[in-house]
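Reading through the structure tokens given below for one structure.
Removed: one protein chain of the complex. Kept in place: all other protein chains.
Here is chain A:
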């Protein structure tokens, strides 16, 4: 259990270094997905797409709330 925690800490640190913008929880989900053999390329494109969508959504929300 301790090893798992340490691993997660290390990964989080790497993630921070690389400025991925993943928090602990997202990261742990990603790690689990990867451990199940999901193609990381696909996963990363999903995450990017999701972020993009959310951002646009927020932007449009903002503009609608402002307008």
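Keep this in mind: a residue touches a chain if its C-beta (ideal position, glycine included) is under 8 Å from a C-beta of that chain, and two chains touch if they have at least 3 such contacts; residues count from 1.
Convention: contacts and distances are computed from a predicted model.
Candidate names were "Proteasome subunit beta", "Gamma-tubulin complex component", "Elongin-C" or "NEDD8-activating enzyme E1 regulatory subunit", and the UniProt protein name of the unshown chain is "Gamma-tubulin complex component". If you put the missing chain back, the residues of chain A touching it would be 1, 3-8, 10-11, 13-15, 17-26, 28-60.
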